[in-house]
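One protein chain omitted, others in place.
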Amino acid sequence: MRSLIHATALTALLSAAGSIATAEPIRTIDLLSRPQAAQPSEFQFVQIIAQEWRKLGLDVNVRVMPFEQMADIVWFNRDAWDTTAWQMVGRPERSDPDEIVFNLFHTTTAADGFNFIGYLNPEYDAIVEQQRVTLDPDARQALIYQAQEILAADQPNMMLVHPESTYAFDNTVWNADTVVEQGGIGIRNTWTFIGIEPLGDQRDIILNSSDNVQAINPLYISGGVDSWVTELIWDRLMRIGPDGLPQPWAATGHEWLDETNIRVTLRDDMMWHDGVPVTVEDVKFSFEVAGSGEAPMYGPFVSNIASIETGDDNTITFTLTNPSASFLTSSLAKINLIPQHVWGPVIEGLSTADENAESYQEEMPIGSGPYRFERWATNEEIVLSSNTDHFAAPKADRWILRIVPNVEAALGMLRSGEINFLADFPGDPGVLTEAATADGDLTVVSTVDIGFRYIAFNHRRPPFDDPAFRRALSAAVDRNLIVGAAFRGFAQPSYSVVSPALPFWHNSGVDSMETGIEIAQRMLEEAGYTIVDGVLNYPDGVTETLPVE
Amino acid sequence: MEPLLSLRDLSIAYDVDGGTVTAVDGATFDVPRGVIVGLVGESGCGKTTLARSLTRVLADNARITGGQAFFDGQDIMALPERQMNALRWRKIAFIPQSAMNSLDPVYTIESQLAEVLCKRGGLTRARAHVRSEELFEMVGLERGRLRDYPHQFSGGMRQRVAIALALALNPKLIVADEPVTALDVIVQRQILDQLRDLQKELSVSVIIVTHDISVVAYVCDQVVVMYAGRVAETGAMRTTLTRPAHPYTMGLRNAFPDLKSAAGVLTPIEGAPPNLMHPPPGCRFAPRCPFAQARCTDSSPPLVQVDGDHLAACHRWQEADVLRPLAALTQTWAIDIGATEMGGAKS
Amino acid sequence: MKGLTAIGSRVLQTVFVLWAVVTILFLMFRLMPGNPMAAYIDPNFTLEQQEALMARFGLDRPLWEQYFIYLWNLLQGDLGESFFYREPVADRILSLLPNTLILTFSSLIIAYVFGILAGSYLAWKRGGLTEQIAIPLVLTTRAMPEFWLGMILLAIFSFWLGWFPAGGTRSPGAEFPTYFALYTSRDFLMHMTLPVLTLAIYSQGLPLLLMRSNMLDVMKEDFVTMARIKGLSSWTVVIRHAARNALLPVMTSFAISVGYQIQGNVVVETVFSWPGLGRELVRAVSIADYPLAQGAFLMIAVVVILMNLVADLLYALLDPRVNRE
Partner (left out) sequence: MSSPVTLAKGPQAPRRGILRMVRNAFRSLHLPLDDGFAIAGLVIYAVFVLVALFAPQIATHDPTEILFTATFDLAADRRPGEDGFIMGTTSLGRDVFSQLVYGTQSALLIGITAAVMVALIGSIVGVVAGYFGGWTDTILMRLADIAFGIPFLPFVIVLAAFLEPSIWNVVIAMALILWRDTGRVIRSQVLTLRSRAYVEAARVSGSSDLKIILRHIAPNILPLSFLYGSIAIGWAILTEASISFLGFGDSSTISWGYMLQDAFASQALSKNAFYWFVPPGICIILIVSAGFFISRGYEKILFPKLGR
């Protein structure tokens, strides 16, 4: 209310001052959002942002559409949109900032990659290229800091929040002390599933997912839920630890021989679930298949590997084409180890077929991980059982994933004991915390996510090519309002694409922004924008030319 | 010999919106053993209601308001439902007007015969089958058609089926409600012949309800003429039809062709039967009667003996011999009696 | 002979409808806006990879060619491969179909048994107070959104009273050697109760009202009166004659209801986390998995079309008046 009064007063002033100019009005700006049914928070913050922007004299048209249509426009028709809500989800391998800072903003990904906003900044390109090959963590940290500062100044996107991932478990079934909170990910993680200790007779972890499992395939990066399963069935040389840093897993350790050679030693006590021992040849095979084209989604993670040598002493040596700072996270902690005796013939058969390994669903998936595959009832449940021979054998007996599309039912099941670990909760987290207080036997844990929500500006279309305009739009909205009104408090204001959940990489120097309608109006005024008859106009002399769609 | 059925003052009324309709009002007549009695009258005169009342299966809104019906000495109107039900079909069977609608379309004829034979006659399935074939032969149908469904028969054949069904349990009385109405004349005659033959053979009593006096003339021994819920005239068929004492019977005779000889001019009775919710005072036929006098509209004529078992309910019965020739003339009935007589009646 | 010809032409008509629906489906899914590849946007996914994917699913060919390939594959029982699950659509659908069918048939059988009994009862008690209350009540059950009813039943019987589980077909981790063992277990019965109840409450209205009005009609028929005149017991009159005849259209409506119900299941399967065809369809549509959506849709359509056929044949079978020469 208060800001509205200011806005009108200012509008009067501005229009009086700028009426003589030959300025051109800014067209109606589209703001894309997914439907409320799918994304209530997004729908809500888009409404709020549109309300605020309109106070600046912008004509904002909110267009609500399902993700497929939105992606079709944003991704495949890059000249055709103005602004859109967008989301980056947190994944363990995004604990290394490279993927985000490089792919989202580098010039090379602007044409058909993830830089769909068309941000072009040679200075920035140089910095993110440099951090890729800087192996010294401190030096690399400085570069990542610098990149964040450039982004803060340019505001290529309007960062909004890092949501909090909220999960819950039954503390009468599970020992709360054994639940592991992984930074940027939350308590639903492999460490928890391995370490969680039953208190009584119920020794099965029964968790829910609102989405179906797409595939259980170590060579296919499929749905988000699928990774919960694959991470338990298959081991990797390294795993991202609760602190967000890679730590030895199937490997006992690693050693950089030089900038492009790294030697890894494999544990010698590992067996595949069918009883065959895990060898370095299996490891070599796994990385080769990932790069063979039969597993296209894994290709990028091994594309930097020039060659792989196995040694007699249970070692594997990777030779890289270029030095890579994120190799441990994005390759060693990413590639699933698969048994050559199972996959060898399969891959051979596929090499002549149309399909690739992504279409191959093993009847009985065989890995070496802490859980074995037991059963899969389509769209209903997946049952894994504890691999007691594993070096990190789980304390629980079974891991049972139930597919529960109805959020309300998921919560009901948690309270009735039908499930004992709420691993997916698209609903209102406030309800969870209230339920926990009321019941006493539920523990709710919220964790700030690596992922984030933002409004993407299309730099190909004026006025979003003007950093000053972007800065003003960004400054118009109080992030705390978004946190409170769209996320019910379960989020943190975001000012950087590198989440505060990654304390080593996050530059807290950019963690503030003066916001408010008056501030935004002043910024626009200073950049030469005017208001004529309540409509925001371009600075004098600037004409609106849109790219040909 | 005591008659098989004696109706005494039987009255049946329907409860309808806005009042009561007395469909049968004090009906009194006898049905001797081993004869065919024709119950004749225009539609709506109560004859069907009367016929149905003999089975005591009436519409939901109908009730017996008075009188008795002695069947073999028992008043069936006063029998408890259980005992009445014991009589149904075993003693009193029924031939419906339209056999098409009266046969259940989803069962074969055999199964419908068997239903009666087993459930009501206590026969075994096997005996029932034998009996069914026997019945089919009796009514002149091929036994091979027992397995057929009702819709596969022609109208006349269905009527034979209905007769077979009625005969199934050797009843003493068969009530046939317009048994041949829907059929063409040739088939009518065949069916009636069949009925007559079987009746003689089995010496069963039959009541044929009909609006067609020629049917009565063709097949009945006795006749009961009903008008507007009341018995107008009753007696031996030949006497009653050749020497009717009631103008209504005289009129009826003119209105129908002879079954045997397709007769010449037909003279319908003008006007319509009275509304039975508010029947006119006096003789109910008076408004349409060419011979009505003042007393006719004042008081109701009682049923009086004309001659032997020939009874009639007309004030002018004694003048019957004089009136009869007049009634045979078409112009007697053609004058607009409604206007004059009705007007007179009302004043 | 005549009957056979009639059945033959009815079957031909069914084949024609199937072909038409298949064609409509094909066009519908190909001509609608939205990029089928949009679901695979990933920072690491290159344009070439996307094109390779398009080629793999034959989406790079001309439309008419795609159509004939689709028809040809369909004739061989090949519904294509799911974009999302990367497995044959037919396998997936066939593994879900039993769950949907069992839900559909159980609820309909309950609905019809109840509806037929209650409908007959109401016909018997016509004009009374029972009817004055029952008819609006029945109409109301048909006016309820199924998901709303389901949610409320869920809240009452599962969350609040805790009598029945809140979703799925079996307890977590419960193992059954065969589908038969699962479907005959107490566990399955408990899980099935609420969804079946929801569907049954919704579907009982049709057989009930149909049975009632048919009974009222049939009770006025001469053959029912005749049955009474024959002195047959009330039971025989009502059941053997009245109900048997009134049941005819109700039974054929059962087949048609199967078709209707199987589409309505979509909503209830979502409420009760039931792994069925409807839920799969909704999910496939929302992730633009065309082959899967198309396959699930087709399977539902096939059930609908076949049930329309069954309804007609059933009528011929149950009513001797039809096609018996």
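Going by the order they are written in, the chains are A, B and C; count residues from 1 in each one.
Here, contacts are C-beta pairs under 8 Å (C-beta built on N, C-alpha and C of every residue); 3 or more make two chains touch, one makes a residue touch a chain.
Keep in mind that this is a model prediction, so the values were computed, not measured.
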Chains still shown that are in contact with the chain withheld from the display: A, C
Residue among C:L97, C:V224 or C:A293 that touches the chain left out of view: C:A293
Option from A:P198, A:G427 or A:P467 whose C-beta touches the chain left out: A:G427
Candidate in contact with the missing chain, chosen from A:D211, A:E408 or A:D511: A:E408
Selected from C:T193, C:T225 or C:N308 as touching the chain missing from the view: C:N308
Absent-chain interface as seen on chain C, which is shown: 13, 16-18, 20-21, 24, 28-29, 32-34, 126-127, 135-136, 139-140, 142-148, 151-152, 154-155, 159, 213, 216-217, 259, 262-264, 266-267, 270, 278, 281-282, 285-286, 288, 293, 296-297, 300-301, 304-305, 308
Chain not shown, touching residues in chain A: 35-38, 40, 43-44, 47-48, 51, 62-66, 69, 406-408, 411-412, 426-428, 430-431, 434-435, 481, 484-485, 488
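Quick note on the criterion: only the chains that are shown with their structure count from here on.
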Intercentroid distance (Cα basis), chain C paired with chain B, Å: 55
Whole-Å gap between the CA centroids of chain A and chain B: 93
Whole-Å separation of chain centres (CA-atom averages), chain A against chain C: 40
For the chain A and chain C complex, residues of the former touching the latter: 38, 66-69, 71-72, 75-76, 99, 103-104, 109, 112-114, 204, 206, 212, 214-215, 217, 220-223, 296-297, 299-301, 354-355, 358-359, 361, 375, 377-381, 383, 398, 400, 402-406, 408-409, 412-413, 415-416, 418-419
Chain C residues within the chain B interface of the complex: 221-223, 225-233, 236, 240-241, 244-245, 248, 318-321, 324
Chain B residues touching chain C - in the complex, by the definition given at the top: 52, 55, 57, 85-90, 94, 96-98, 101-106, 115-116, 119-120, 149, 151-152
